[in-house]
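Quick one: the structure is below, and I'll ask about it shortly.
All protein chains but one are shown at their positions in the complex.
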Amino acid sequence: MFDKDNIKSLKEKLKEWEEKRERKALEKLGERQGLFETHSQIPVKRLYTPKDIQDFDYERDNGFPGDYPFTRGIYPVGYRSRTWQARQVCGFATPEETNERLKYLIEMGETGVTVVFDLPTNNHAIDSDNPLAEGQVGMNGLPVDTLQDMEDAFDGIDIVKYPVTLIARCPVMLFMLIAVAEKRGIDLSKLRGTSQLDFLTSYVANKQAIFPAPKEAFRYFVDIIEYLARNMPNWNPMAIGGYAHRDSGTDAVQEMAFMLSGAISYTQAFLDRGLRLEEFAPKFTFFMGCHNNFFEEIAKFRATRKLWARIMKERFGAKDPRAMLLRLHVQTDGNTLTAEQALNNIARVAIQSLASLLGGVSSLHSDSYDEAICIPTEESARISLRTQQILLEETGVADTIDPLAGSYYVEWLTKQLEERASKLIGEIDAMGGMPEAIESGWLQRKMDDSVNRYWDAIRKGERTVVGLNKYRIKEEIRVKAFKVDPSYERKQLARLKKVKAERDNEKVKSGLSGIQDAVKKGENIVPPSIEAVKAYATLEEIMNALFGDKVRAYREVIRARHRQIAV
Amino acid sequence: MEKRKRVLLAKPGLDAHDMGIKLIARALKDAGAEVVYGGIYVTPEEITKTAVEEDVDVLGLSFHSSTHLVEAPKIMRLLKEKGRDDLTVVVGGCIPLEDVSDLKKMGVQEVFGSGSSLDDIVDFMIKG
Partner (left out) sequence: MSDSVKVQKREGREIDGLMDAYFEKPNRLTTWSGFPVKDIYTPADVAGIDYEGKIANAGEYPFTRGIHSNMYRGRYWTMREAGGYARAADTNKRLRFLADEGVSGFSIFRDLPTVWGIDADHPMAEGEVGVSGVNLTSLKDMEELLDGIPLDKVSVALLCASSLAAVIFSQYITVAEKRGIDIAKLRGTIANDPLHSRYCYGKPSNPIDLSVKLAVDIIEFCTKHMPFWNTNSVNAYDMRETGINAPEEIAFGFEIAMEYIRKAIERGLDVDDFAGRISFYFSAGMDFLEEIAKLRAARRLWAKIMKERFGAKKPGSWKFRFGVHTAGSSLVPQQPLNNIIRITVEALAAVLGGVQSLHCCSYDEPIALPSEESQRIALRTQQILAYETGVANTADPLGGSYFIENLTNKLEEEAVKIIKEIDEIGGMAEAMRKEWVDQKIDQAALQLQKEIENKERVIVGVNAFTTAPEDKTPGGVHRIPPETEREQIANVKSLKDTRNRKKVKETIKRLREKAQMGEGENLIPSIIEALKAYATIGEIQGTIREAYGLSYDPFGIMKSPY
């Protein structure tokens, strides 16, 4: 299809087409808008032909699934042997309830468990008795103050057989899980779960909440990865995210670049510590969103796989192909959903889920249609799961690998995204990497620009969101109240009080000072942290021992900047 | 010429969804208001202190995690204590309809839930 003569004759034909047919049609009809572009402002042409991909080399640019550069997928068998993973998360208002739910899910056939934490725990790393937590304990997830909570949540659950995924950037929950394993006498090398720990995204998703300035915080996470690499070789230490950026309003190119720049910064830091690439890189997982722009999202997943493989091979000299694989979890983008005419979101989520699968992602979470107005109900959560089941069972899109490969448009767009993201990564490199991009406020400015551009277009009617700025109807949008039962908070406070009363405070004290010593002396902070956990020190106590006043200092810097940025 | 309205925008609670409130901040500024952006994770004490110090006319609060019934009463009480209950207080975000009357009873002037138009919000804050 692509030999030189063909391309040449095609060029002539295309010129003729442009001059005759296209111009004639345009004169007659005009076009519905002046400029067609993707969400990432990539201009879209009227028609893509072999000419647009004349430099395309199949083996170099696509390759086979499971082969470098993995554009067509990281697995040689696509979804034909086993399908993507439909992930359901779980986290309930108390450790006891969470425990019950986890057991139920295992009984229903879940092969692993994914736990989310409540707002005070996950986003703020504060204890339930901190006044700031009032009214929010147990909201959206499991509250964790001390090891006792983790022990109760996992009571009777075989954490070797059922890998645990901890959706938390704060490392203390991981320390607690390790402590649970050690207390049960489990060989740590057998634990196979996943932790999020992508602290660089916390400056985006949680703003200034829990860590010191990125450059200061880095050392702690290098400690953790080093500990995991040496002691828990089967554990996936980091889920590196682009979702937080995307959901905060960036475009697809930025999502790729910010995520991969984060991964580059981690990789460099771990290498600098003396870890070998093979010890950590094969266990990275990645987490992106899927937005509305159908083909751009498909191309994004393909381009990101390829770009990461190239970075690992060319920049870091990876030899083991496993270190080049972008193992990708995707969640459909919550900020594309509307509170207006909420059932329309079923259509949006279906389109986004389809794009994710055509893009070859490894696991997928489809949003519920009512997420813009309430915590998903059982019915809406079921429909989101059914979306994936219908796509798998009824549409046939999972029956051949990377079915859109070869499409002039998709291949062209894949290349565009790769090049543009690559360029942006180069800019971040020139600044000194992701920590610097965050500390200087550059990242936040970029994101704010994107958000403003997107919403300005909606406000001016240049971009249509159905039901929001066009095709509105008279309706009462009923945000369903999600009230945490106040008894949960009372129960959790009582639990914490009891633990504090019963624990050996001397042990707690020495545990905490052990952490402070390690911080001061530059020793690995993980072992003393686990000791403090075992002494039932609280989440907040451990965070304070780890970071002291550094968190508050950085929070002030950022807060001042935020005010400035917004106004 | 009419005095430019001074508006304090802030987001109490532990939730970090600040896209909406930042868009409002910009829209208000474009419409000619003076905006003081209090940021996220701010306590009722910090908010009322800033409101008094900056001598604002309007206070806009954004909630997304159902803490409006915890935080709003505290803020209204503190404003009263500081003699600033003349302030126009506006609440926005994810607010169940059932809670609107409760908020208004506390003295909140207007509630803009999901689906409100940016222009309506800005109009209300500036013209009151």
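Chains here go by letter, A and B, matching the order in which they are written, and residues are numbered from 1 within each.
Just so it is clear, a residue touches a chain if its C-beta (ideal position, glycine included) is under 8 Å from a C-beta of that chain, and two chains touch if they have at least 3 such contacts.
Since we're looking at a predicted model, the values are computed, not measured.
Taking every chain of the complex into account, the absent chain touches A.
In the complete complex, the hidden chain is touched by one of A:L132, A:V160 or A:I390, namely A:I390. For the chain left out of this panel, the touching residue among A:I240, A:L325, A:I425 or A:A535 is A:L325.
Touch with the chain omitted from the figure is made, among A:E31, A:D272, A:E427 or A:D504, by A:E31. Touching the missing chain, out of A:N231, A:Q268 or A:Q341, is residue A:Q341. Within subunit A, the residues in touch with the undisplayed chain are 1-2, 6, 9-10, 13-14, 17, 21-22, 25-26, 29-32, 36-39, 44-50, 53, 58, 64-66, 72, 74-86, 111, 292-296, 322, 325, 327, 336, 341, 343-344, 346-348, 350-351, 354, 362-363, 379, 382-383, 386-387, 389-411, 463-467, 470-471, 473.
One rule holds for everything that comes next: only the chains that are shown with their structure count from here on.
Rounded to whole angstrom, the centroid-to-centroid distance between subunit A and subunit B, based on C-alpha atoms, equals 31 Å.
Taken in their complex, subunit A has these residues touching subunit B: 119-120, 123-124, 132-136, 139-140, 205-209, 248-249, 335, 338-340, 372-373, 448, 451-452, 455, 459, 468, 476-484, 559, 562-563, 566-567. Subunit B contributes residues 9, 13-16, 18-19, 22-23, 25-26, 29, 35-41, 43, 65-67, 69-71, 94-99, 113-115, 118 to its touches with subunit A in the complex.
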